[in-house]
Structure formats: structure tokens, C-alpha cells
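Presented below is the structure to which this report refers.
Here the complex is missing a single protein chain, while all its other protein chains stay put.
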Amino acid sequence: MRKLTFAQALNEALKQEMRRDPTIYVAGEDVGKYGGIFGVTAGLLEEFGEERVRDTPITESAIIGSAVGAAAAGLRPVVEIMFIDFIGVALDQLFNQAAKMKYMFGGKAKLPIVVRTTCGAGMCAAAQHSQSLEAWFMHIPGLKVVAPSTPYDAKGLLISSIRDDNPVLFIEHKMLYGIEGEVPEEPYTIPLGVADIKREGKDVTVVATMAMVHKALEAAEDLAKEGIEVEVVDPRTLSPLDKETIINSVKKTHRLVIVHEAVKQAGPGAEIAAIVAEEAFEYLDAPIKRVAAPFTPVPFSPVLENAYIPSKESIISAVKEVVG
Amino acid sequence: MAIEKEKLLWMYERMCTIRAFEEKVAELFAAGKIPGFVHLYIGEEAVAVGVCANLRDDDYITSTHRGHGHLIAKGGDLKLMMAELFGKKTGYCKGKGGSMHIADLDLGILGANGIVGGGLPIAAGAALAAKYLGTDRVVACFFGDGAANQGTFHEALNMASIWNLPVIFVCENNHYAISLHQHKHMHVTDIAERAKAYDIPGVVVDGNDVIAVYEAAEAAVKRARAGEGPTLIECKTYRHRGHFEGDPMIYRPKEEAEEWMKKDPIPRFEAKLLEMGILTPADITRIKEEIKAKVEEAVRFAEESPYPEPAEVLQDVYTE
Amino acid sequence: MPVSKETLIELYRTMLKIRLFEERVAEIYWEGKSPVFNIAADPIPGEMHLYIGEEAVATGVCAHLRPDDMVAGTHRSHGHYIAKGGDLKKLMAELFGKKTGLCQGKGGHMHLFDANLHFGCGGIIGAGIPHAVGAALAFKMQGKDNVAVSFFGDGAANIGAFHEALNLAAIWKLPVVFVVEDNLYAISVPKSKSTAVKSNAERAAAYGMPGVLVDGMDVMAVYEAAGEAIARARRGEGPSLIECLCYRYRGHFEGDPQLYKPEGEEEEWRKKDPIPNFRAKLIKEGILTEEEAAKIQEEVKALVDEAEKFARESPWPEPEEALKHVFL
Partner (left out) sequence: MGERIISMYEAIAEAIAQEMERDPRVFVMGEDVGFYGGIFGATTGLWKKFGDERVRDTPISEMGFVGAAVGAALEGMRPIVEVMFVDFTGACFDQILNHMSKIQYMSGGQLKVPVVLMTAIGGGYNDAAQHSQCLYGLFAHLPGLKIVIPSTPYDAKGLMIQAIRDDNPVMYFFHKGLMGLPWMTIIEATWAPVPEEPYTIPFGVADIKREGKDVTIVAVAMMVHRALEAAQELEKEGISVEVIDLRTLVPLDKEAIINSVKKTHRLLVVDEDYLSYGMSGEIVAIVAENALEYLDAPPKRVAVPDVPIPYSNTLEDFVIPSADRIAQAVRELVG
């Protein structure tokens, strides 16, 4: 099948959806002529024009806030916040307005908004351009949080997100933009809230997200050589979260390791560990392990950043501890 | 002046309705029948009414934590509003929103808002949609003097200006950001001055003179419908009651309040209409009786309505 | 006001220091990034925003500042730091991510802090503006005559923090000077598409403070406008806003294709290059001879060489240091 990069897959999803539905528009900083700082909106301006591909000032509150108003009034905005780190200046519009409006209004409002943003370290962009903040938004009722790890998932999940009638935070890990994978040419959807088992195994369940999925798979390769069969589960959507797949996998393997790039404390892994401890307690043969970033901001120096990002090795040793 | 009789009577009736509704809410709140916080609009009626008198049903408004007046002026249903204040199942938001979050999308009411300045970018977005969809709808965005210091004010006005969006930004300058007087929260006297910072027209009007508000809004709405972009209207007014019910109001001098009470928009307008012969004392009694009945009916409706089922708490978070 | 010969020469030297330092940074940056551009490649990893072309602004403003005055910079702040008297060696080492860097490798090029020089900057557009206001508040409360200066771009003047910070500074009459570096672009979006007013100087009126527009390519124009504003602040007469029209000769960041810049625009602005023009002026007015100018060039180059050598030879931080400094 034809191969595309992660960024190209997202770009194709945007183009195909914009062709299908004229109420979809894209807005954000440098999404027009520039094609998005990471190239995801490349060619959109040329095809759809300035009315539908809107360069905004550096004005995150107004970017998300205007998306809320536009959605309430019948459009389907797909807005871009360049780095998830910048969402701090617009958080009110996302967590008090977009996320809650439908509920506060007793179910009347329909807010089909997609907020695309990037996360993750690995570019030496330091503490304000490298964070993984997904856990916060998973903690906010009313938002859906999508976090793909492959070009195939990226296209299908973005199309589903655009067609979803709820506000969706669509998180793209910077270090994944360049990876290639098979992507069908025609539009297709992947349901939100359905995890994907990226590798089957019987000894340990490793739940990993975004860039960590790939590290987990590498770790699984190495461990297979030592006769340890790792099952790698990629939730793909963090909210809603596909509990069943995770729990069923643990019921099979009896062991759980959770890997993410967000800091460990109160991170996505805490919730997943809690769910399993609550709902699959009797199936666990060993304590749950979390492999995550330490409780520090993201450092700049490549040496420090490497020490910060969870490594294949740390995943391997965590797995060995639980099978030990 | 060129405003036809029906419109004038409509404005009078609406102002009185807001006043009667709010006074009843104050009474019910004091009696413990309405829970939570309520922020009353009493004293500012001329602003909401003067602006909304220029709007069509398919135009939009964004409102504030002090939103009852805007809702009534835009045609909100007293029964559903009151039921919401009581937290009843039959309320506008099925008891999930309360005073600060009432909305009626069919009437273009994009919601009251519990966050100061929260509605400004939302208004810009609704205007973007109106323009994008090729309609001539406009958006009236109400906010207070306090909100004019919020970042969202700056971002929304700048965006509306560069994108030439059909928004009327209506600043209800009641001179207090909760307890802080305007001269302590901004270094300019006229908020309308700030329009220059976005290259849009800014006008100051007497917010207690409904005719003045109407005329300023009329021009701004015409401008917006014609695709000529946003306008900032500053309405100088005063809230007769505290920031919220229960506010001791220790921060505001008695004399100041008394001065403003003399400028109460309703008696002023009433006198004008009498003098113009559009209204007779008999009409006034009749209109007020009718309004009283409507409000009573709303209260009855709210009282008789059932509370929501606890299980409903889990509904309406997501659209299925 | 009459400006001493020494000051004029110092202004020139500082602008040159910024220019040569950054040209060197660009060279080193690309060492590891061609033929394949990997942003995380050594010797200088990460994003890189250069100030080349805007030197007159930082130089003209900071010439009036004392070490204990505060400066809040931006994501494009090497120039501000150098003009404030920053140490080239520590700065270069930080860009390399070395242990000897200004922030021991934790901050990097967008997050430079120097406690002794009361200098800080960061990667979030507009976020430094309220920091300067807070520093000015501290000075006022401590009864000092220090001032705080906030540098930010025309793009940042559209973000909420600008509005809130200027309003606060005005009502509290704080000793702070807001310097807008209007380089025509918010990344790729031209000012005409991002900013509703022609000049941000007009926005000062919205807060009840003076605002002026100056030619940011003319160090003397900046020097004079800043001199007045800073003196005013020191006298306790409150904040001012200065908008400096300038141009960045390079992209928003290294690697930016700059497709958004129209044909010929840069050539036009090259003619206004603040450094050669000022050099010519000084020579014409007999303040500097060709020889002296060449000597300054050599001295500054030597400083930059030394900084590069220092950075290259410095050790990396220990990985475990990633866990330090979260809490005191």
C-alpha cells in the first residue's frame, strides 16, 4: 500500500474533509501560506482560499474562543495551537467554555471543534515547547482527547475527530511527523475510544501512548529474544479511554507496565493503573509499573533531555521487574 | 425622533419586565428559594433593551454573569428562566446551568457566562460564522467595565477588526469591577477610547437613556449588517444592587448611589413617553399588571416544576 | 541631548558584538544541520531565533540601563542579553547545552536567565510583559529608582498579556518601559493581517500612557526615545511605550524558508542596516577612524572566538542534573 508520513496523512485528512464539508475551516498561527510550522496544513490555502484557511494573529484565546462561537453558530472549526505549551494562554476558552457549554446549557449546544496541537520532547526545545500535558485534558469532562502514534491512525482519527460533534483535542507528537507508514488513499474513520493492540503477547501488557508506542515495540522486539512476550496496547484515544481492551489484556498477561512521556505524577499512567487496580485487581500477579518522565520541566541540553525522555532500556527493565 | 410607537412601547414593556423579574428574583433569593449566586441587572435595563431592540431573532448575543436582562431583551422565556434559577428540570438548562449559564440557541442567545470576558472571543467567532455563511446576521456582545481589562477584550476586538466581523461590542460600564471603582482599575475615563487601538469606531452613550442606546446601537448594527465591521459602544450606567445578592456594598459611597438612582432609566423613559403622549397613566398600570402576572406565572411554573433526577447528572456531557 | 564620544563608540561596539556573535551562532548552528536538517543535532541543538537586523533597538535602549535594572526579553533575546552586558562565554555555552552555560544547560537559547544582570526571557509570546510590570512594582515598593524594560514583538502586542500588563502598569504608575520591536512579521503573518492599527504606539492612549514610534534601524533615534522614557520612569512618572520599526534579516527561526517575504523587501531594508550606516556616520563625523573601526571589529571578533572556544571545550552536564533545581 502507499506510504505517507504522519504529517502527510494528517494533511490528506484535512483536505479530504474540507472538500466533503464546506462548513469546515482551518485557523491558527501560520496555517496559511506557511502551511503550519510543521507543514500539516501545507497546500490548504492554495486549494481552499483565505476564507477557509485563516492565518490568525498570535492570539490563542481568540483562536479557541472564536472557534467556540463559530461552532455554536453552525461551523466546524479545526484550529491549530502551535505547541500544547501555548494552551496556557487560552485555557479558559478550552476548559470553561468549549468543554462545558453543552452541559451547562442542558445539552443544547453542539460544539464540533477540533483543536490540533503538538506535544513532546526530542527537539531540544526546552521547557516551554516540549511538554506532554495530555493528562490535564483527560481530567476535563466534555473534551475528547486523541493521541495517534502512526500515520494510519493519524488520518483515520483526525477524520473521526472532525466528524465528531464534540470538542476534540487532537495531540500530535512532534517526533512522529516524519515517520512513514501505509495509509489508504480514500477517506476512512477510526472510532474514538477504541484502543489498538500494536503487538500481541502473553507475558506482560505494556500500555504506551504516542511516541512511546514505538519505543515499547522496540523494547518488545528485544525482550522477545529473551523469551518474554510483550503485548503492546496503544489507547489511541485517551478520552474516552478503551478500558476493556486494557483490562482484557491484563486478564491475559497478569502484568501491567504503563509508558508515557508525560511526567509520572498524576499522569495518564496513574489513572490507567488505578482503573486496573480497581477492576482487575485479582488478575494481577505483580505490582503495576509506570515508566514516565521524571517530575521536572523538560531540560534543554541534549544530554539532559535524553535523561528525561523514557528510554527503551527503562521500559525493558520495568518489564523484567514485573516478570522477574 | 424616528422610532415608531410600537418599538417605543415594546422597549418600555421590556424594561419593566426585566425590572419586575429581577425584583422578584431578589425576593425569592432572600427567601432562600433560589440557590447559588445571582447577579441582578436592576438599573441597567436600558442597555440590554436599547441594543436588542435593533436585533432580529436570528441575530446573536453573548452575555455575562449579569445576564437576565440580556436574555429577556432578546426574547427569553420567563418561565424557563425562572425554572432554571430554581434548579428545576423544566429550566432552560435542565438545572445544570443556573443563573450564570442560561442560553437559548434558538433565540441566538449564546449563553450567559461565569467567566469575566469569556464571551468576547465567542462573539467574534459567531460573527465569523455569520459572515462565512453569507448571512447578514450580527452579534451583540455584552460585557462590563471590568472585562475591558481582560486579555480576551484585546484579542477579540483586534480579531474582529482585522477580519471585519459583524459584532457590536457593548460595554456596560457600571463603574465597578465587583468592588473596585473604574478609576482604580483603568487609567482612562472612556472605555470607548480603546476602540482607537483597534481602528474601529467607539462611542460613549448615556446607558440610562434607552433612546440614546437605541440610536447608537442602530448605527452600529446597520454598519455591521452592511459588512463594514465592528463597533464599540460604551454605555455609562449603574447597578442599583450589589455585585451579587448578599454583597454588603461597603465600597460605594451613598451619595454616588443616590445620584444614580435619580437617573433610573425606567421612570425617565416613562416620563418621556407620557410627555410624548404615547403612554397614559392607565396604560402604565395595565402594562405593569400584565408583567406582574407573567412573572407570577413564571414563579408558579418554577415552583410546580419537578427537580431533575439525580441520574441526569451524567447526561449532556457529550453529544452522542 | 549631547552624546559623548565614548557613548557613541560603545553603542557601535555593542551592536557589532550582537551581530558578530549571532553570525557565528548561525554558522555553528548549521554545522550539524546539513545536508539533513535535524533540529536536535549538535553543536547547537533546538530552535534558533536570531536578532540580526534589530541590533539598534536593544542597544539604544539598554545603553540607559544599570546592571540592577530589570529586562524581560523574548524568544529572540541574545541581543537584549548582550546589550544588557551579558557574558558571551556563558551565553554561547548555554546555546551548546553545556554545564558551564548561563543556566547549566537547562534553559537553552529561548530561556536565558542571569540573576546578576536582572535578566530573563522566555518562549511564550507576550508572557514577559507582566513580568516586567511585576519587577517595576517591586522597585516601586522597595523605594528604588530602578526601571524595568519589557521587549516584545509586534505579534505579542495582540495577545491578552500585553493589554493586561499595560493597564496594570498605567493605573499603578510603575517604572516600566514597553519596547515593541516591530519587525513586520508575527512569524509569517504580516502586521497588516495581524494588527488592527498601523502603529502600536497608538495603543498607548488606550491605557493613558505616552507612546512614540521611532526608526528602529537608527540607534540614535532609539537611544533618545528610550532615554526620555527611562528617565521619566526613574522620576516616578510612570510607564511609556516605544515602538521601534525594524526588520529581521533572517527567518523567524533558522530553517524558515521565508516565503512570506515579498521580492525586494529585504534589499530595501538592507540599505537601512543599522551597523554599517552608524559606522559610516561615526567615521564621517570624525568620531571614529577607519583604523579604530577595524580595531573594534578585531576586538569583538576575538571575544566571539573566545566564547566559541569556551563553549566547545566545556563539559556536558551530568544526566542526573536533570533532576535538580525543580525545588529549592
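A, B and C are the chain letters, set down in written order, and residue numbers restart from 1 in every chain.
Rule of thumb we're sticking to: contacts are C-beta pairs under 8 Å (C-beta built on N, C-alpha and C of every residue); 3 or more make two chains touch, one makes a residue touch a chain.
On a predicted model such as this, the values are computed, not experimentally measured, just so you know.
Across the whole complex, the hidden chain's contacts among the shown chains comprise A, B, C. Contact with the undisplayed chain is limited, among A:A13, A:A27, A:V40 or A:V89, to A:V89. From the options B:L28, B:V138 or B:A177, the residue with contact to the chain not on display is B:A177. When the missing chain is restored to the complex, the residue among C:I52, C:L168, C:A186 or C:A206 that touches it is C:L168.
Within the full complex, the residue among C:M92, C:A127, C:L282 or C:V300 touching the omitted chain is C:A127. Residue B:Q150 is the one among B:Q150, B:N173 or B:T231 that touches the chain not shown. One chain of the complex is left out; on chain B, the residues touching it are 35-37, 84, 87-88, 91, 93, 95-98, 100-101, 113-117, 146-147, 149-152, 177-180, 184-186, 246, 250-251, 307-314, 317.
One chain of the complex is left out; on chain C, the residues touching it are 70, 72, 101-107, 111, 113-115, 118, 120, 122-124, 127, 129-139, 141-142, 148, 160-161, 163-165, 167-168, 171-172, 324-328. As for the chain not pictured, it touches chain A at residues 85-89, 91-96, 99-100, 103-104, 126-128, 135-136, 138-142, 239, 241, 262-263, 265-271, 273-274, 276-279, 281-282, 284, 286-290, 295-297, 299-300.
Operating definition for what follows: only the chains that are shown with their structure count from here on.
Looking at chain A and chain B, the chains in contact with each of them are C. Closest to the protein's overall CA centre, chain by chain, comes A. With centres taken as mean Cα positions, chain C sits 36 Å from chain A.
Chain B and chain C have centres, each the mean of its CA atoms, that are 45 Å apart. Multi-chain contact residues of chain B (touching two or more other chains) are listed as 151-152, 155, 158, 162. Shared interface positions of chain C, i.e. residues touching 2 or more other chains, are given as 158-161, 193-195. Interface residues of chain C facing chain B in the complex, by the touch rule stated above, are 158-164, 167, 170-171, 193-198, 202-203, 205-209. Listing the residues of chain B that touch chain C in their complex gives 149-155, 157-158, 161-162, 184-188, 193-194, 196-200. Residues 29-30, 32-34, 37, 55-61, 85-86, 88-89, 122-129, 294-297, 299-308 of chain A touch chain C in their complex.
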